[in-house]
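Taken from a larger complex, these chains appear in their original positions, while the remainder are omitted.
Every chain is named by a letter (A, B and C) in the order it is written, and numbering of its residues begins at 1.
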Amino acid sequence: MSPRLQFAGISKLFPAVRALDDVSFSVGAGEIHGLLGENGAGKSTLLRILSGVYRPTAGSVLIDGQPVTLNNPVAARAAGVAMIHQELQQVPRLSVAQNMFLGHPLTRGGIFVARSEQERRAAAALAAIDPSIDPAAPLGSLKVAQRQIVEIARALLDRARIVAMDEPTSSLTPSEFERLAKVIAGLAREGVAVVYVSHKLDEVFGICKRATIMRDGAVVGSVDLAQVSEKSVVAMMVGRELAQEQHRAHATGVVRLSVRGLASATKVHDVSLNLNRGEVLGIAGLVGSGRTELLRLLAGADRASSGTIEIDGKAVRFSGPRDAIAAGIGLVPEERKREGIVPLRSITSNMALASMGVFAPRGVIDHRRLKRVAAEKMKRVNLRPFLLDRPIRLFSGGNQQKAIIGRWLAAGTRILLFDEPTRGIDVGAKAEIYRLIEELAAEGHSVVVVSSELPEVIRLADRVLVMRDGTVAAELDRASLSEQAIAAHAIPQTKMQNGQVHAGSSAGPQARQ
Amino acid sequence: AADLAPLNSDTEKDRIDWSQLEAKFGAFPKLPDGTKAGAVSKTLTNEYWRSLGEGYKVFGDRVGVPVVYQAAQSEGDQLGQLTIAEGLVTQGYNVLLVSPQTDSNLQPIMEQAKAANVPVVNVNDAVIPQAEHYVGNVQRDNGVRVAKWFIKNRPNGGKVAIVEGQAGVYASVQRTDGFKTTITEGGKFEVVASVPGNWDRQTSYDAATNILQQHPDLIGFYANNDGMALGIVEAVKAAGLQDKVAVFGTDGISDAYASIRAGELTGTVDSFPVLTGEVALETALRLVAGQKLPRVVATPQALITKDNADRYSGPDARKALLEDAAVGQ
Amino acid sequence: MRDAGTLIGLIVILAVFGALVPGFFAERNLINILQQSSINACLALGMTLVIISGGIDLSVGPTAALSAVISASMLVAGVAFPLAIAAGFAIGLACGLLNGVLVAHVGLQPFIVTLGTLSTYRALALIYTGGNPVLGLPAGFRAIFNGSLFGLPLAVIIVAVVALIAWIILKKTPFGEYLLAVGGNEEAAYIAGVPIARTKIAAYMISGLLAALAAQILIGRLGAAEPILGNLWELDAIAAAAIGGASLMGGKGSVVGTILGAVILGTMRNGLTLMNVQSFYQLLATGLIILAAMLIDRVTRGRG
């Protein structure tokens, strides 16, 4: 019997880039197949071909042995393919249910949208992962994690023969992933072929039997995950062994940033913290615990309603990010596409945006110097492909992130605030970013890392603050640092008592009961 | 209104010259108490229409009738003008004087006013076919008069050019046609260009520059209004051809007179808006008083050049025009 | 309610004129305001759909003119009313189709496409008529659009029905969702399988159709069709939609808001005229009231 899904010699050329080069592998019915590779390896491009968004330059896709023409998303859907895209593909002003049925709404008499029926079915599909999401709410009112769940639920509605998932869990917590894993297993039992892309190797090892590994647009090999170690898979992905690095502390006793009683109008209450020179401060907490908001206050992006901030003993007030940048603070934001990049502009321009004063000392930009610095910083962050004049929108997420980090390196920032720095970023780049953060600390920078991945926090932080309901619930130093300790402080007591550790929807009022 | 033939103000037989009003219908009659008049014209951004309003006011003051004078916001604003006119009908004026943007945009007013038993006088320019009363000059005649000047003063003929107003506007079409037809009759003149100036000084300047460059032997321009003519004058000066090229405008605004006196603009066809306004209000009020007047009251116009500019401006203009009328010009 | 800001704006303006102008609230005058707003409202509804889809239609005036002169010359030539009206509508649809195809299939910017067709359609109307108005429309035809029902002018009722249909389209049909999706996030809409091109083209065609309807109402009222009819209509229609909360970035707009916007503009013209405000000051008031309406909307609606 022919496999459910087969890629046969797929190549894809973009102007100046060969994104895919003769990719062939297949996925059987009922199989959950991992697809692994570094940023820019071509995973998304392959899945976008499968879902009809791109057309391959060469090669074909076969379903149940039959070649299929996937000229557009509608054709792909008709062929039984459902896809969860890496970038959220949603219309904020429409409701959750309208988004889920977008393009193929249920109708009454073929004329009117059957809203209540849509909402009923949407609720049923959402129930498996997060029943708290209201299908009638405008999608724009949801948090990123919830929006991602909507995206997943939408793919489940289709009763497809093939489900492609491109980083479906980049914003999800482990407990949400567990629910998703059950759903995926259910799909597999029904004979659906699932292609699963994730940079979280533990997830892939957890739910996939086999995985295909890509590098630079080509297949490196397919492996039986029961037979190989994570380490060897990583080696295949990056083409070399990654040394497992240990935490190294560079913290000094000199306080650089001191925050007292900081609060915002909405989510942050009475936060006090110190950050030392050379220190990496981790901030953990559940989704919605106010970490992003805290960073935005520190970066001057939102206005604090009360509290003080001192840098090197001097009180500062921020009326915008500009003031914070001038004081030496830079934010690497959580939503890269929305808050990070200027898509049409080059890597160089994106990098230089925060330090124009430096590159234009006499009002005119010194392009030679700018080029030199860009080349230097982008080498340091290991940009790939190394095309500094190419619009940033054409780069993979990981490389966009590197450019944003380069932005703050170029600006001479002393306090770096990372919000989920490795979301959607591969193991290789992850290791590079960890190394970068440590180097920065060693140079005397002070770093704050907000992350939902506890291993990441533990790997990087000299000290960890755990946030809960908008305030600091606990401070853990390295000696007392463990995933269990963090979780114990992060989860509201009521939930512990109910025994239902469910992070995804904990931002709402129930968390504050 | 169905029984009235559509009005052609230029050819209508049932007409009277303005100078004959008093002779034929007697001294100005007594009006009912509280008579008030409402007027709406095209736009106040053009001096012509402001002067018309001045005429209304002058005559209104003379006979003690308050006149409300409004105008649309621009020459293209057809519905805005209709709104204004409808407002005047509802406010209960005893007579309306309207200068419509186009031949039809104030049509509904005719019906509403008839229902409210208010006479309507169509004053100049566009002609409402159903209009029962029209006061104004003959648009076509503007162009004809300029053409006749050329025929008389440039007996050898030559190349001439026209700069038109907004495409499709009545006054523009008529004036252009009058000039073109008359000047080409004898076969001596050639209209080498007839291009849009859109009532705009700058557009006309550019058009004139291009035409002069292509036809350096051009002998004259005719522009559908004075603003455009003054733009052309500047282009002619910039090309250093002011002694060779005659430039004519239309309307007789004060700037045109100034330019004529300064020897720059060759001439304009003045249609005496202030006088027209006076005559129009007089006609309207005679109607209110119950007189039966001919359908068209013709107002004067004259070709103004440096030689006669003084005669037609200032306090004696009315006298001069009455003299002209007497000799039947 | 999302349109509260616009409603407050309207109420403020009504109150001001009511206080300043005696007889402003007379039934007759209120009907006048509705009638005078109806043509702009009709165009603004089509414009709202186009704006929601992320586009703009500057060519509504010339589309109306072309439709008007062609219908009118058929009527004058004795063609049956339904046929002549249908021809006018067909012209409107065709004009919209061309706009839509250039935007959706060729991928040109809506502003520029309709700026180009603005001149093109106007020129065609002028060439077709030689610049002359088409006069003498049959009384029977004029009666169709000139009548009244329950004391309301038929034009007002027709536009009210159009508004209701537009509201249903936007709120209740897949096409309405598609419009919001295409204007809100075109890439997401494409990936979800929304027929992008068809949706955009349909929006422009509806706009063209409503321009043609406005043209029929107007020539019924005027008894003549002119090739220069509809000058600057696009600005009023856009202003009405924007005052009503439509965002020119696409993805956002409201039928109720647009109707309120058109009535605000109509009320303002009516009130200023009744107050005999001189035209330069009327222009000033128009500008200031557009700004004020947007400010009120801004304050009541909050950011975004």
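To be clear about the criterion, a residue touches a chain if its C-beta (ideal position, glycine included) is under 8 Å from a C-beta of that chain, and two chains touch if they have at least 3 such contacts.
All values derive from a computational prediction rather than experimental measurement.
This structure file defines a complex whose chain copy numbers, by label, are A x1, B x1, C x2.
Just so we're on the same page, only the chains that are shown with their structure count from here on.
Among the pairs B-C and A-C, the greater number of C-beta contacts is found at B-C.
With centres defined by CA atoms alone, the chain at the far end from subunit B is A. In terms of their C-alpha centroids, the spacing between subunit A and subunit B amounts to 73 Å. Between subunit B and subunit C, the centres computed from C-alpha atoms are 34 Å apart. Inter-chain spacing, taken between the CA centroids of subunit A and subunit C, is 45 Å. Contact with two or more other chains is made by no residue of subunit C. For subunit B, the set of residues that touch two or more other chains is empty.
Across the complex, subunit A is touched by residues 172-174, 176-177, 180-181, 184-185, 187-195, 251-252 of subunit C. By the touch criterion given at the top, residues 51, 53, 72-74, 77, 85, 88-94, 98-99, 102-105, 107, 111-113 of subunit A touch subunit C in their complex. Residues 23, 28-29, 32, 36, 39-40, 126, 129, 131-133, 135-136, 139, 218, 221-229, 231-232, 266, 269-270, 273-274, 276, 278-280, 282-283, 286 of subunit C are the ones touching subunit B in the complex.
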